[in-house]
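Working notes, beginning with the structure itself.
A single protein chain has been removed from this complex, and every other one stays in its place.
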Amino acid sequence: MSVTRVKLRDFLVTPSTNVYLVLVILVLVFSVFSPQYRFSDPDNIEILLSIGLEFSILALGVGLLMICGEFDLSVGSILVFSAYVFLKLFETGINPFLSLLIVLGVGALLGLTNALITVKGQIPSFVTTLGTMMFWRGFTLLLSGGKQSPCDVSISPAFLTMLNGKIGNIPVQTIWFVAFAIILGIILHFHRFGNWIYATGDNQEAARAMGINTNLVKIICFMIVGVLCAFVACSQISRTACFTSRAGEGWEFKAVAASVIGGTSLLGGIGSMGGIFAGALIISIIENGLVVMRIPYSWTYVVFGLVILFSVFSNAFVQKQSRG
Amino acid sequence: MKNSSESKFFTYRVINTLIMFIALVIVFSLFTPRNIFISVRNLASLGKLVPDLGVVALGIGILMVCGEFDLSISSTLPLCSYIFASALFGGLSPVWGFVLALLSGLALGFINGLIVVKTRMPSFIITLGTMMFWKGILYVWSRMMPTSIRTFIPTDSLFQKVLTGSIGPFFPVQTIWFVAFAIVLGIILHFHRFGNWIYATGDNQEAARAMGINTNLVKIICFMIVGVLCAFAGCMQSVRLGSFAATQGVGSELRAMAACVIGGTSLRGGIGSMMGVFLGILTLHILDNGLVLMRVPVFGVNAFIGLATIFFVLLNSYLDRKIK
Partner (left out) sequence: MNENQNRQPLVRMVNIHKWFGRVYALRGVDFEVGQGETVGLIGDNGAGKSTLIKILSGYHRADRGEIYFEEHKVNITSPRDSRRLGIETVYQEQALAGDLSIARNIFMGREPVKNLGILDRKKMDEESMKALEELGLHLKSPNLPVKTLSGGERQGVAISRALLFEAKLIIMDEPTVALSVKEVREVLEFIRKLQKERIAVIFITHNLYHVFDVADRFVVMARGKKMADVKKEEISLDELSELVVKSALVE
């Protein structure tokens, strides 16, 4: 048992140093190596902090869910369905703020559905959410006919600014992202419910034996994911001023990648909001950076695949250490 | 009530699938416009399309019985297909190109299996990672351009006929391949010693190990079976289409699992039958086909499949508990 082994394990498991280090390195690399330093261009930073962070908000919820031991591969589909509901509500002339609230409710409901099937049906969550992923997107496509539809919310400037404006020079999405991260971080790390999340993820039987209602914990986490998806859907639709039935495609895998980069364990029970925050940022930065450096988008798949595989190996390494 | 072992060929779960299958056949035969469903032309067309996914799903069924999942088939299939096309362009004869593709499939499967057994991490995460990685590699390598291979495999060559021709005017050879694979894999699963090892590994890995079964080897071999079947299906599809397309295999990971689940395969491992998987594949495809013929928009079909997956998983789970 050497000191080095312990250090390495801490390094891999403790998100703070590890992930933020990666974050800083990435920013530096992209800044230095992008043609004409385009990455650090204020315009690009603004794009990153607005468009890029849409995904990141959603990833926060997915990370939280992973800590309690479950996966949600249907986030992209919840997003697109919520966007469609918003579109329809908006088209009928309902106040956008009210529509937003209703859509958040819809997101919560979809999250609830995932949760109930998983806990009551005792089905592994990745199967449940594979099924709901197909279902909600298919359903949305059915209803929308696969068409794009305009959805211009600028008739309510307040709404538009709330979801897509700027405060000073900072895009509002950044503020939402940080706000959500702080709220979820407080819940996760300082609130009793957060302890329940960790307990459920780490050892569900033990948590149950201690009186924690693990089903409820999971249900709430799934619903948080649903609500965040719905929120991002509205944010996105107000930015692009149109509904597209391809919204959110592929986001589920990026979200998992973001969480694992952030040090979340694939088996549940380990992770931190700080890590997920950084991981979510990193994914968006990687995407943005690759575009700025004119690297074909296909490489993002390679990178994300490697990220996931790397986290698999480091998780396994840590597991082996703890087993002795 | 249920007094036969789940490793039997024909269990109550399979009967459920059979009922669904027969019901769908009847419904679609009667209700499609002009009974087009059972027209020879439609059946022949089905006979060509079903084996594309069907062959792979047979392998997924075996893999699920041994307790693992493979989400990377949607990347393995087109990648091996592209290797085939590249080999042809590189001057290899179709037969050697085909062999090369099959070997690649084995290799990809081996990699998946190796990572799964060495890291002992959930296979769906690992194959998620390899799926993304290989997808990226494929996209970058092929630049996502469809490539015609017709020049290398002229329409009446022996190779083309053996892989994708027809017996008589209507009976597609692909169906024969599909049935042949089903029979061989069925014999292995149900009547061979290795099949018992697959069931044991999936049902109670500890017990299997304690009885001297090399469960790691069993899993790796199952992954390799999936890999080589992906390669076979990919090439078969390419030859039929006359070209390689990077979109081959899109969505197959979900559909293959759906087919297996509909066929009564358990998500926990240890339960499943080749007959069930075979029927599940047929059921899935006729659901798809029938709905399309009934003018249900293509998009809606995925929704149905997602629903069907969840329904069958819940159903099997419920019946299982009832019996206990």
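List of remarks:
In this document, chain identifiers A and B correspond to the written order of the chains, with residue numbering beginning at 1 in each.
Convention: a residue touches a chain if its C-beta (ideal position, glycine included) is under 8 Å from a C-beta of that chain, and two chains touch if they have at least 3 such contacts.
As the structure is a prediction and not an experimental result, all values here were calculated from the model.
When the missing chain is restored to the complex, the residue among B:P33, B:G91, B:P169 or B:G212 that touches it is B:G212. Note on the undisplayed chain: of the listed residues B:D203, B:E253 or B:D288, the one touching it is B:D203. Screening B:G270, B:G290 or B:G306 for touch with the missing chain picks out B:G270.
Residues of subunit B in contact with the chain left out of this view: 2-8, 187, 191-197, 199-200, 203-204, 206-213, 266, 270-271, 324.
In the analysis below, only the chains that are shown with their structure count from here on.
One inter-chain figure worth recording: subunit A and subunit B are separated by 31 Å, centre to centre, where each centre is the mean of the chain's CA atoms.
Interface residues of subunit B facing subunit A in the complex, by the touch rule stated above, are 115, 118-122, 124-126, 128-137, 139-140, 143-144, 254, 257-258, 261, 267, 297, 299-307, 309-310, 313-314, 317-318. Interface residues of subunit A, counted against subunit B in their complex, comprise 117, 121-124, 126-128, 130-139, 141-142, 145-146, 253, 256-257, 266-267, 296, 298-309, 312-313, 315-316, 319.
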